[in-house]
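Removed: one protein chain of the complex. Kept in place: all other protein chains.
Presenting chain A:
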Amino acid sequence: MSYSYKLSYLKQLEAESIYIMREAVAQFEKPVLLFSGGKDSIVMAHLARKAFWPAKLPFPMLHVDTGHNFPETIEFRDYLVNKIGARLIVRTVQDSIDQGLAEEEKGPNPSRNGLQTVTLLSAIEEFKFDVAFGGARRDEEKARAKERFFSHRDEFSQWDPKNQRPELWHLYNGRKNPGEHFRVFPLSNWTELDIWQYIAEEELELPSIYFSHQREIVNRQGVLLAKSEFITLLKGEQYEEKTIRFRTVGDMSCTGAVESPASNLEDIIAEVAAARVTERAARADDQRSEAAMEDRKKQGYF
């Protein structure tokens, strides 16, 4: 092969993400990286290390903990934070509820997904963060497809999708007034498949729940929910054991599994390439209404 000055597609994406992270750190004073322990935030942490090497991450990581996590995710989170020598801040939805800032949903399947916004915003205020890195991708969801790399939030942390700043070339305007902050999304142009291919190429470690395993699940309106203390069986429902894995990792109360034998990265990449439904189809939180994501984002959600 003759040598040409051409970066592979993944390397182009990587270079873009690194550029954006550096730009945010240069333009803001108190950045924070939102970290859930899911694959996208693992890629984010990796890109952040690349962006600032040989220095350590110039910002802490923040986990907004709903208390409804998969134990494997939390275990992995602590392992990774320790391994890369990052500083981790954990703020819990339970604290927000106890402080009377948020209220638990009623019903058989209370989700704390929306409540995360309250906890996130309190944490941003507590630490005076002026920019929060998120791992959201535009290919995930139609409201996210409209998101800028540098996304402005007003003093109430609201997103105004009808009136976003034009974002030209790669000139990012992070100027803001007191009390306002930004969300920065370095993975905007990545697709689910890109993430998996990058994980394989960079040999990144992942929580075990992404790989095929046996688990007791209940099928609730097509969403396969894992057995846990957060799920109450409805009339006529029962647990059954299946070979499953998770394509996306959120709360146990709303993240659905997919039946899959894919137990290594190669199989997962083949599965994702051939998938006929989006990864968020298995998320009960997005199935609530057509504009569920847009509505949550306007309020200040990730």
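Operating definition for what follows: contacts are C-beta pairs under 8 Å (C-beta built on N, C-alpha and C of every residue); 3 or more make two chains touch, one makes a residue touch a chain; residues count from 1.
One rule holds in what follows: contacts and distances are computed from a predicted model.
Name of the non-displayed chain as stated in its UniProt record, restricted to "ABC transporter permease", "Recombination protein RecR", "sulfate adenylyltransferase" or "Simple sugar transport system ATP-binding protein": "sulfate adenylyltransferase".
The residue touching the chain not shown here, chosen from A:L33, A:A51, A:L115 or A:V184, is A:A51.
Counting the whole complex, the residues of chain A in touch with the unshown chain are 5-12, 14-16, 18-19, 22-23, 25-26, 49-56, 138-139, 141-146, 161-162, 164-171, 173, 175-177, 188-189, 191, 193, 197, 200-201, 266, 269-270, 273, 275-278, 281, 290-291, 294-295.
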